[in-house]
Each structure stands twice: as structure tokens, then as C-alpha cells.
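With one protein chain held back, the other chains of the complex are shown just where they sit.
Just so it is clear, A and B label the chains in written order, and each chain counts residues from 1 on its own.
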């Protein structure tokens, strides 16, 4: 009995962790609620976007501020999330990764085109899985990407 | 016991609902059977593609006619489906969404490139989950998309 429960729990965790990264992407693209984006993170989370040449932001307050500026600078965005994988799942901790293909338009009219990887360390909280540490290295660096011809 | 059964049922429903949108995309891209596409919908389904500047089609007969014309106008197509999410799942009804990145070539030689969202209200039928209402708003509108240079 407990074995079946353990197995279904593991499946549920996997799907919840995949939902978490989908939520992160969808909330950014909907651009309706910064709170919804921030709610993907634990209080003292680290959002490390140095892999994209962007800042390392620590704590929900600064993460909120960061996304306010991101949304203000973005006209529209689509973060396609694929290749989800759990690298480690032990108790209340999980290390996951997925691919992201981000395409959009900045407020200044320039195109957004990113081929990168989402790496996220998650914690199980009373409100479900949340991101503790997030980083985003390039899969295909932009200087090597298909040119935008602008 | 019934709790475990409920949990596994929920997982199966989720995977079946994801399979449904994959089937819809794959059948369009295979372009081998309009019936297979139409079979994703219930009899009185609404296919609302007004978000793409296309018609709103009601009922399987008109949906079949619509896809006959779509397939006739298309040389090849790939509907990449990602970011699946269930927004509501209650009993025999479900509201889901996913992202679609569609790329292809029309019979007239022009490129197809769409960054949009699939929103689908589904019903559980004796033959599995089927789409009751389908709509497809843009994530990145085509006027704002990476230019096709045509």
C-alpha cells in the first residue's frame, strides 16, 4: 500500500514541478500579475540571470522589482518550455531543468529571441513546490543565433 | 484506497488531456485524415479561430469542412505544443491551455509562422476526452513577429 502511495506521490511531484516552471513562464507572458510570478519563488530565493548577462536578484522583494521592470520593457513574450527533467528529487527538495525558447518584442521594437536552459532548485512548502534558486544559461548563445536582420 | 484511485485518476486525466492536444496537432501535421482531426471534438463543438483572424466554426460537419480547406492550402506544417496546463478539472469537464509554435509552408509557397496559445474546454465522453470549445489567441502577434522577409 505504502509503496503505491510513494509511487503516485513521486508522479504527482514530478507533474507539480513541471507545472511550476510552466506557471513561471505563463505568468511572465501574461504580464498581468507580478505577484503571480513572484509567488513561484520562496521568500529568500535567488534568481540568477547572469547567464543571460542580466543581474542576480535575491529575495522576493527584489525579484518583484526586477519583474516589474521586465514587464515594463516588454511588448509581448512567449516562453516555450520543453525537455523537462528532474535531476534530483529527495524528500522536500528537487533539482530540475528544462529548455526555454523565448520569443517576443521589446517595447523599443527590438526582437527577443533566446535559446536557453532553466535550472531550478525547488523546495516543497505548505503552498506547494517553490523555486529556491534559478539560473538560466544559454543553450545557443545570441551571438551564434540565427540573426534577426535588424 | 479510494484516495489512491482518485489520485491516479487525476494523473491519468491530466495525461489524457495533454494527449488530446498533441493528437489535434499531430493529426493536422500528418494531414492524412480529416476524420482524425474532427474526432478530437464533440459533435456540437465550437472552433473559434477568430484570434488568428480566421472563422468561428460550429459543429463537427463545419469543422470537417474547415480542415479540408486548411489541409488543401498547406504544403507542410509542424505544430509544436508546449506549456500544457490544466486551469480547471472538475468531474467530466476540464479547461486546459498550452502554447503552440506553428511553422510550415502554404501551398502558395508562403511561410507559416505562428506563436499562439491553445485554450480548450473539454468534456469526458465514452470515447475519452474531447474538445467542446477551442480558441487560439496570439502570444506574439504576427505584425510583431520576427519578419519572414517575403
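Just so we're on the same page, a contact is a pair of C-beta atoms (placed from the backbone, for glycine too) under 8 Å apart; a residue touches a chain by one contact, two chains touch by 3 or more.
Remember, it's a predicted structure, so these values are computed and weren't measured experimentally.
Only one of the listed residues, B:42, B:70, B:89 or B:113, touches the absent chain: B:113.
Touch with the chain that is not drawn comes from one residue among A:32, A:85 or A:107, which is A:85. Hidden from this view is one chain, which touches subunit A at 4, 7-8, 11, 14, 80, 82-85, 97, 99, 101, 115, 139-141, 144-147, 149. Interface with the hidden chain, as seen from subunit B, comprises residues 4-5, 8, 11-12, 15, 19, 22-23, 25-26, 29, 75-82, 101, 103-105, 111, 113, 148-149.
Here is the rule we use: only the chains that are shown with their structure count from here on.
In this entry, subunit A maps onto subunit B through a rotation of 120 degrees when their C-alpha atoms are superposed, rounded to the nearest 5.
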